[in-house]
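Only one protein chain is missing; all other protein chains are in place.
Now for chain A:
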Amino acid sequence: MSSPIVKLVAQRIALGILLLLAVSVLIFAGTQILPGDVAQAILGQSATPESLANLREQLGLNDPALIRYFRWLGGVVTGDLGTAMSSGQDIAMSIKGRLWNTLFLAFWAAVVAVPLAIILGLIAVRYRNGWVDKLISGLALASTSFPEFFIGYVLVYFFAVKYQIFPGISTVYDEMPFGERMQAIMLPAAALTLVVLAHMMRMTRAAILNVMQSAYVETAELKGLSAFAVIRRHAFPNAIAPIINVVMLNLAYLIVGVVVVEVIFVYPGMGQYLVDHVTKRDVPVVQAVGLIFAAVYISLNIIADIAAIVANPRLRHPK
């Protein structure tokens, strides 16, 4: 690897870490602004001034905010996300399984959605402005326009209630065999796929169409290449950077934005965990989940940036 790439990649990673730190400050500050503190929340109705003071002393809440922030950050860095107030359980332990569930769902949704979106985009360009293109664009737009809970319930109605092919409630547990697990996530994965498909497909189409105006596409046509070969070999490789960007944005959405779909299908993932604890006003859990979502979002975008850098032949092969 050549030096300009290493430098650019290092820059992106450093920026990402900096950004994540800034987000952690915001999350911490946000929870400080809220009225009441953890001690009050734990003791609730039974709080007396003495018990409150004791608990605060015990939890270190009397220390200045800066010290508490670094204590929290230090914990996060070493893998200690604190203790949930509502259940008294270790947050890191409860999140581990749920994060894995969310990633599992997102992974399978992406495995279907990303190639499908790109292939549909390529086909739309091949038959641009014809009926195939319009059909693809129309269906994709329609699936995006419906809210995800609507799509979710329509899927449940047909595939779980009417034809009973897949379960309507996606319960999964740790020892579940792979096949059953796949069957359980089928409907939420389908709902997620339909939600993210159109955006990726339309951006793929637009990015490739943009490149189709280039002189090198004409050169390829004048070599006698078939229309699809021109798109695949000559247009697509030059449209890859914007496509990667939109794919990564949607992958981030699959992980961070699944809240609604997880709640509909009662899927034990991060989204449902977050919603549960927001209703319980469990601040440490909300902090931890918020930080993890931010980390996922930022890292996927860094990956998109790096992929775009690596895809650029000018950077890969400097003069």
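Assume contacts are C-beta pairs under 8 Å (C-beta built on N, C-alpha and C of every residue); 3 or more make two chains touch, one makes a residue touch a chain; residues count from 1.
Just so it is clear, contacts and distances are computed from a predicted model.
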Handout entry: "Sodium/proline symporter", "ABC transporter, ATP-binding protein", "Oxidoreductase" or "Hydantoinase B/oxoprolinase family protein" - which is the UniProt name of the missing chain
Key = "ABC transporter, ATP-binding protein"
Handout entry: Selected residue (touches chain absent from view) among A:238, A:272 or A:301
Key = A:238
Fill in the blank from the handout: By the document's definition of touch, the residue of A:4, A:60, A:115 or A:313 touching the omitted chain is A:313
Practice task
Identify the residues of chain A touching the omitted chain, counting contacts across the whole complex.
Solution key: 214-216, 218-226, 233-234, 237-238, 313-314, 317, 319
